[in-house]
Every structure is written in structure tokens, then in C-alpha cells.
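Once you've had a glance at the structure underneath, I'll fire off some questions.
As you look at this complex, bear in mind that one protein chain is not there, while each of the others sits in place.
Right, subunit A next:
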Amino acid sequence: MFKAKSISAEHKDLIHDVAFDFYGQRMATCSSDQSVKVWDLGEDGEWHCTASWKTHSGSVWRVTWAHPEFGQVLASCSFDRTAVVWEEMVGDSKPNERGKHHWAQRAMLVDSRTSVSDVKFAPHHLGLQLATCSADGIVRIYEAPEVTNLATMNLQTELQTKLSCSCLSWNPSRVHPPMIAIGSDSSDPSGGGKVQIYEYKENERKWQKIDTLNVITEAVHDLAFSPNLGRSYHMLAVATKDVRIMTLKPMRRDQFVGSTRIEIRQAAQLVDFKQSQVWRVSWNVTGTILAASSDDGFVRLFKANYLDNWKCIQELKGSDGGPSPALVPSMTGGMHSRQDYPTHRGRNTSSSANQQQQQNGASATREQSNAPQGGRSRYPFMTL
């Protein structure tokens, strides 16, 4: 069963990013209209915009939430070459704007000389750290020495990737050393691998590049580590002209050289994207389903079954035909065509309504009854 609804976002230009807070109860959106909006899920189950403010003097590319251990904190990055840390002020709402919250600017990170393309907070067990990457190829890691003072974010490290950076992702694992993957959208294939892996060396107290994913030479637009789930390897989804699922397995530390090696393998290459680029990858909370958005207007969901075969389980696409009355196919049980269940025919009290539904079902679903023995699912997610 599906439920779907539309929410008017009131941004005056394209939305570039949507970020959920840790609990999925708050949402932040950012746009080329230079503003960020914060949305709260009300008791009524609806999203209410509780704050909207101009954040930058250029398109805002990304917005991201810090872990609630650090309070209600957001970071945004922009074409205006800055990244900014914002904090929500409690009990400080202006009287004329009831229900609106005030977000105060804390740290403004102005080290970049080009557009800042991505910003991400580190996993919370690493404290309040923030990584940014920019078009000039520099990755910067900032740290707040005191979590209660967000105005001070010290630049801890600058990493020179020598490639124009488009995206970054922190490895969420608690049990491994801190790790970051950086993607580059440089389209020059001679530049080599477009994803670099950095790890923090505790004993040397510095970040070090430990590997490059040489199999990926096309422009990379997004990447995301999946939650670890106790696996002995890390899983990284990479958005390029298709989606690659890479596994990174840390090998035993070499005592003599003192460096960690990781064994990199390509677990899957999801090639359902004809001639288009994938711009966005997003994992669900348990890391079992991946949503990939591509410029052919499709969003595809991929899931591995328990034999670890990755399959597309659902496609979503925007429809052109103006304001459509309903999502097609119908979001309710219309998906489930009646002919499949002849068992209780005798019991249906209103046969005319039933017939009507049958017709709905017939026009809405691509296929009719006769479910195959192979069990192809008519319900997304319901595949073994």
C-alpha cells in the first residue's frame, strides 16, 4: 500500500537538497533562491515550514543536520564560496511571527576560494566535525573544540585532491578509524579514478589518502556510505553514469609499513540508466534500499535480496501532463487486481462497486492477474 502527497515548498527557484534530521521529524530544504527552509512534522502528520531565511549570496547546494547531541544545528554550503553553521534559538521567536523559529548564524567558513559543493557533519562519535569540499579540489575538515561553542570551528585539515570535488561522504562505522570518500565531477578520463578514500591515522594525527577507486573514471556526482550493520566491509554507493556499489574491506594492519590497506571490490554495477547521469544516491536508515536519481527524470530504488543480488524494485517518474488528479497507478488497493482473488466472489455485497474497481485496476496496472509462479511482485519492496 502506498500513500503520497504533495507539499508546496515555496522556494522561488530549484531545490538542490533536502535533508532529514536524525529522527526524520524535521526537514531542511535549500535552493538556488539562496534560502534555507526548515520543516517540522506536526502532530497532524503534515509538514509545516517553521523557518525560512536567506542564508547565502548564491545558490545553496547542500544542507545537512548535525546529530542532536550537538543541539539543533544545520550547515549549508553555497556557490558564494562559503559554508555556514546555523543554530536554532530556543524561546527566541519574534512576536509578530508566531510559530516561526529563529536560526542564528554561528560559524562562517570562508576558506574556500571557489564554490563549496558539499558539506557533511562527521558521525557523532567523532565529535562535532564538519567536512566541506569545493570545486578547487580542496577538502577541509573543521572541528569545534567545544560542542557548546559553535562559533569557533577550527580548520583542522586541508586535503588537496587535485580534482574538482563534487561530493563527500563520511563512513558511519564506529569501530573503524574515521574515513571519508571524496567524489570528483571532473569529466577528464585521464585524471584517473574519481573517488578518493581518506583515513585518519590516529598515531600520526593526520588524514591520509589510502586509496583511489580506479575503476570509476567518469564524473562522479554523489556518493554515500551505507550503515555498517556489523559487516566486516564498508559499502559505498557511487553515482556516475550508472550506480556502482563498492565494498571496501579493511585488511590487517601492516605492522612494518604502518599503513592500512583496503581491498576494494565492485559488488554491483546498476546499469538501468540509459544514456543518463545519476545525480543523487540515498540509503534508507538500515542501508537495505538505495534510491538513485538520474537526469532522465527517473528515481529508481534498488534492493539486494538475501542472496545479495541487487535489483531495481521500483521506478518513479515525474509526469508531464499538468496537474494530475492522482498518482498512477492508483496508490491504494487498485494495484491489486481483483481477478486474482476469486475466492470470495459470492460474498461481495455490492457487485457494481466491485466491477468499477476492477476496471480501475485494469487501467491502472500494467499487468493483469495470473500472477506468475516466479512471484514477480506487484508491490514494490515485496520481493524476496
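Keep this in mind: a residue touches a chain if its C-beta (ideal position, glycine included) is under 8 Å from a C-beta of that chain, and two chains touch if they have at least 3 such contacts; residues count from 1.
Criterion: contacts and distances are computed from a predicted model.
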item	value
Which of "Ribonuclease P protein subunit p29", "Nuclear pore complex protein Nup85", "Anaphase-promoting complex subunit 11" or "Cysteine-rich DPF motif domain-containing protein 1" matches, in UniProt, the chain that is not displayed	"Nuclear pore complex protein Nup85"
Residue in contact with the excluded chain [from A:Lys3, A:Arg205 or A:Lys274]	A:Lys3
